[in-house]
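Every protein chain of the complex appears in place save one, which is left out.
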Amino acid sequence: MSTVRTSYLDANLGAIASEMHRDPSVFFMGQDLRAGVFGNFPVDEFHADRVRSLPISETGFLGAAIGAAMTGMRPIVDMTFSNLLYSAMDQIVNQAAKLRYMSNGQARVPLVILASLYYGGNQAAHHADRPISLFTNSPGLKIVAPTTPDDVRGLTLTAIREDDPVIIFRDSNVQGVREEISAEARTIPFGLADVKREGTDVTIVGIANGVRLGMRAATQLETEGVSVEVVDPRSLVPLDVDSILRSVQKTGRVVVVDPSPLTCSFASELVATIAQEAFGSLKAAPERVTGADVPTPFSSPLEHSTLPNVDRVVAAVRRVVA
Amino acid sequence: MSTVRTSYLDANLGAIASEMHRDPSVFFMGQDLRAGVFGNFPVDEFHADRVRSLPISETGFLGAAIGAAMTGMRPIVDMTFSNLLYSAMDQIVNQAAKLRYMSNGQARVPLVILASLYYGGNQAAHHADRPISLFTNSPGLKIVAPTTPDDVRGLTLTAIREDDPVIIFRDSNVQGVREEISAEARTIPFGLADVKREGTDVTIVGIANGVRLGMRAATQLETEGVSVEVVDPRSLVPLDVDSILRSVQKTGRVVVVDPSPLTCSFASELVATIAQEAFGSLKAAPERVTGADVPTPFSSPLEHSTLPNVDRVVAAVRRVVA
Amino acid sequence: MTTIEDVADVTTEVKIEMQRRMLRIRHFDLRAIEVQARGLMPGSVHTSIGHEAAIVGACMAVNTDDYMTGYHRSHGHPIGKGSKLGPLFAELLGRADGVCGGKGGSMHLADFSVGSLGESGIVAGSIPVAVGAGLSAKMQKNGRVALCFFGDGAANAGPFHESLNLAAIWKTPTIFFCENNGFAVSFSAKEAMAIEDIADRAAGYGMPGVIVDGQDILAVHSVVTEAVDRGRSGLGPTLVEAKTYRFREHSELMRMAVGYQYRPVEEVQEWEQRDPIVLLADRLLQEGSVTEKELQDLEDEVAAEVEVAVQFALDSPFPDPSEAFENIYASPIPVRGVTR
Partner (left out) sequence: MTTIEDVADVTTEVKIEMQRRMLRIRHFDLRAIEVQARGLMPGSVHTSIGHEAAIVGACMAVNTDDYMTGYHRSHGHPIGKGSKLGPLFAELLGRADGVCGGKGGSMHLADFSVGSLGESGIVAGSIPVAVGAGLSAKMQKNGRVALCFFGDGAANAGPFHESLNLAAIWKTPTIFFCENNGFAVSFSAKEAMAIEDIADRAAGYGMPGVIVDGQDILAVHSVVTEAVDRGRSGLGPTLVEAKTYRFREHSELMRMAVGYQYRPVEEVQEWEQRDPIVLLADRLLQEGSVTEKELQDLEDEVAAEVEVAVQFALDSPFPDPSEAFENIYASPIPVRGVTR
C-alpha cells in the first residue's frame, strides 16, 4: 500500500477538498479562507461560491450554514479559534443541535464545524480556550477530536458525509504533526476509540493533545518498567464507552489527560463513567491531568503552569500504580 | 427569632430589593422587569433608572452590565430563561469571566446574573436547558444553585456584595416552594455545602432540584430502612469538596442527582472528584441520575422520560446499597 | 407607508383564498385559546390574532416550495403557507400525530411539506437560518426564495444585523418580513429603539426597506410580491416592515404585575377597528365580488375545518415515552443518560 507523508492540518484540509470534488453540495466557509491564513486550502480548484471568506458575523454565518444544510447543501465552517464558538453559541446549541429533534426528523443538518484549540502558544485568554465540554453537554451535536493525520482525515470524511451537525476540534498542538499515512483515504466511523498503544499496568485516556502527552509519558514510563496503554476516544459524542472500559478492566488503573479546565471537563466525564461502570475493576483511584480552572494567561511561565504536560502525566501515572 | 413565610422567588427578589435599598450602586435589569413578568419586584420603591426593562439584546445588555460593573456600579441582570445565556455567551465567558484576570486584578466585575432553569413544564427545547456545566467549565465565574428560600436569600445577598461575576441558577421547580424563614436576613458564604438531611447508609448529592428529589427519595427510602444523607453543595464554584467527601467517607456510597444532560454534567464532575479523592471509602460504584443527552421535548410523556425523578433516584440508591 | 390601491392583479379567487387562510388562522388560534383555558393544552400559546393579513399576504406571495422560517408567534405562518391544520393542532397538544410528533410544540412548528423549516423560540434565532436557505437556493439555482418572519423585538438583536448584512453581500433571495406589532411582550418598540421605523435600518445594509400597512392584506401581498421578484431575479434581499398589532396579550395565561398596563386601551381599540379579516371582507363586499352570505359560508366552512382539526388533535394519542430518544440524529447513536 502506497503512503504519503502529510501533516495533520493538510490531512484535514485535503479531506475537505476531496469531498468537495466528490460532492457538489459540499462548500467551505471561513474567515480569510481564500487568503489561506488558517492553512493552505486549494482554493483555485473550486468555484469561488464554494470557498467563501466571511465577514465577522459568527452568529450570522453559522446560522446561514444551518439554513443551507437544511435545504440541500453540506456546508463546512471553519470557526478558527474555539473561543469564537461563543459568538455563535446560540446558533450551534439552540439551532444546529436541536432542529432535527424539534422537527421530529424532518430537518437534517449536515453541517461540519471546525474549531481549533490554540493553547500553549501565548495566545492569551481570548484565543486559547478548550471549550469541548460546553458542547458535549449540549445534546444534538456530534463531536470529534482527532489527534493524528490519519484520524483527522478519516473522521473529516465521515463528518462531511454525516447528515448531522459535527464539531471537529483540532488541537493546534497536533496540527503540525506529520505522519506517513496510506495514500488511499478511508473513512473512520464515529464512536470507535483507538488504542494508540497497548499496555498492561495502567490506561491513559487522552483528549486531543492529551493523547500525545500520554504517548510520551508512556515511552518514559516504559523505562521505569510501567506498561501503559493509551486510548484515544477520537469521537467524544458518540463515545466508545466499551473500548475504554475494556482497557480499564484490563489494567485496573486509569489516568485521563485533557487540556480543558478541570471542572466538568471531558476528563471528569470519563472518570465518572469509569467509576460508575468499571468500579469493580479499579485497583486505584483514577486521576485527572487537566488544565487548571483559570483563564489562559499570556506569558509562557504562567500559561505552562496552567496546562498538563508530560511530567504531570508521568507523576499521575506513578501515583496511580504506586 | 421571628420568622416569615416566603417563596423561593420572593426571597430572591426580596434580597435584591433590600440590597438596592442598602447600596445605591446596585441596579437591576431584565426583560419586562417593570411589568413583573418574571416575579413581583417592588419596582416603585426605586428610581426608574435602577429598574430597567430591556430590549432583546442579550449580548449588548450583558456586556453593558459588565462595563457598568467595572466602573463603580453593581448590576444585576435577569437573563430569565437559561437558554438565553447562549445569546450572551461571549460576553459572559470571554469578558465577564476574564476581565479581572487579563488585567491582573485592575478590573473588578461585581455582576450578578440570574438564570432560570425552566424544565419539566412543556417549555420545549428553546426554553428548557440546564446549561450549568457550560459555565462551571468556564473559569472566572462564581456559580450558585440555591434550592430553598433561605438559601437563595442568603446566597443572593452574598452574590450582590461579591466583587466577582456570579451566576445564580434558579431551578423553576423550586421557585414556588414556600418556607418559614427567619425574618432577619443573613448572608450565606459561597463554598459552603449544606447537609440538608443526615443519614448513614448513602449520600445523595443534589444539584438544583436534584436536592428536592433527593429529599423525597430519602423519605421514601427511610421506610425501607435505608438512611440517606442529602448534601446540597449550594455553590458549585467555589465547591465545598471537603463537606461532600466527608459525607461520602461516612456513608461509603453516593448517588448524584442533576437535571442537566449527563455528559460533562456537574454530576459527572462530582462523581469524578469523589472517585479520585475518596476512592478508598467507596463501598459501591457511584451513580448518576441526570437528564438524558437529548434536547428537551415538548410533550409531557416525552419530557418526563428525559428527566430525573424520585423513582429513578430511589432505584439508584437501591442499586448502590444493594 | 405603502398602501396599494392598484390591486388589479389579484383575482377575486385569490382574495377569497386569502380570506380563507386568515379565517383559518383566526379560528385555529381562538380554539387554541379555548382548549388551553380548559386545561388541555400545555406550554405557552402566542396567538397570531391581529397579524393575519401580514402573515397570509406574505405567504401567498410565495410558492409552496419556497422556504419559510417562523418565530415564537407562528401558529399562523404554516397555516398561511398551506399546512394541514390537524397535525398543527395536535402538535400544540403534544400528541403523536402532531406535525413534529409532539417534540416541538407551539413555538417549534415545522412542516417541510410546505417549505416551513421551523420556528424559533429564541427571538431572532431563525433569521440567520433564512439567510442560509436563501444562499442555498441561490447556489442550487432552484429559483426559490426564503421568507423570514420575525417581530419588532428581534430587530434589536445581533442576529438580525449579521443576517441582513450577510444576505445583502451575498444577494440571497431572502425576504426579511418584520411583523411590527409595537411591543416585545410589555416593552414598547418606542422605548426599544430611538427610531420610528425598523425599515430604516435596511439602508445600513444596502437593501431596500419597505413599510406596509400590515392590516391590509393586498398591500402586504403586493409589497412582498415585489420583494420576491427582486429575490428571484438575483437582486438580493428586501426588508419589509408590516405595521400590525396583536389583539391578544403576549401569550395566553401570562401574568403581569397587578395593574401594570403597557398598552393604552384606546390604542388597542383603535387597532381592533382595523381587524384585517373585517377589512378584506369589507373590500370584497364593496367590490361586489362576494355576498354577505358567501362570506358567512366561508367562515362556517373554515370553522368546521378547524373543528375537525381540533377533534383530530384531541383524539390523537400521546407519544410513547420512548419516542423521546428518537430523531435526535439522522444517524442514531446510543443516547447517554437515559436513567434506568
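So that you can tell them apart, the chains are marked A, B and C in the order they are listed, and the count of residues begins at 1 in each.
In this text, a residue touches a chain if its C-beta (ideal position, glycine included) is under 8 Å from a C-beta of that chain, and two chains touch if they have at least 3 such contacts.
Note that this is a predicted model, so its numbers are computed, not measured.
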Visible contact partners (per top-of-document touch definition) of the missing chain: A, B, C
Per the touch definition above, residue among C:A96, C:I169 or C:L285 touching the missing chain: C:I169
Selected from C:I195, C:V268 or C:V308 as touching the chain missing from the view: C:I195
Sole residue of B:E45, B:D163 or B:E198 that reaches the chain not shown, by the stated touch rule: B:D163
Among B:P42, B:G67 or B:G121, the residue in touch with the chain that has been omitted: B:G67
On chain B, residues whose C-beta touches the chain left out of the figure: 25, 27, 49, 55, 57-73, 75, 90-91, 94-95, 99-108, 110, 139-140, 142, 162-164, 190-191, 237-239
Sites on chain C contacted by the missing partner chain, in the whole complex: 156-162, 165, 168-169, 191-195, 200-201, 203-207, 236
Residues in chain A touching the chain absent from view: 31-32, 34-37, 40, 43, 53-60, 83-84, 86-87, 121-127, 261-263, 265, 288-295, 297-306, 308, 312, 315-316
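By definition in this document, only the chains that are shown with their structure count from here on.
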Each chain counted as touching chain B and chain C at once: A
Centre-of-Cα separation between chain C and chain B, whole angstrom: 36
Approximate Å spacing (C-alpha centroids) for the pair chain A, chain B: 30
Whole-Å separation of chain centres (CA-atom averages), chain A against chain C: 40
Multi-chain contact sites of chain A, meaning residues that touch two or more partners: 90, 94, 101-102, 139-140, 237, 239
Numbers and ranges of chain C residues touching at least 2 other chains: 98, 100, 102-104, 108, 120, 122, 125, 158, 328, 336
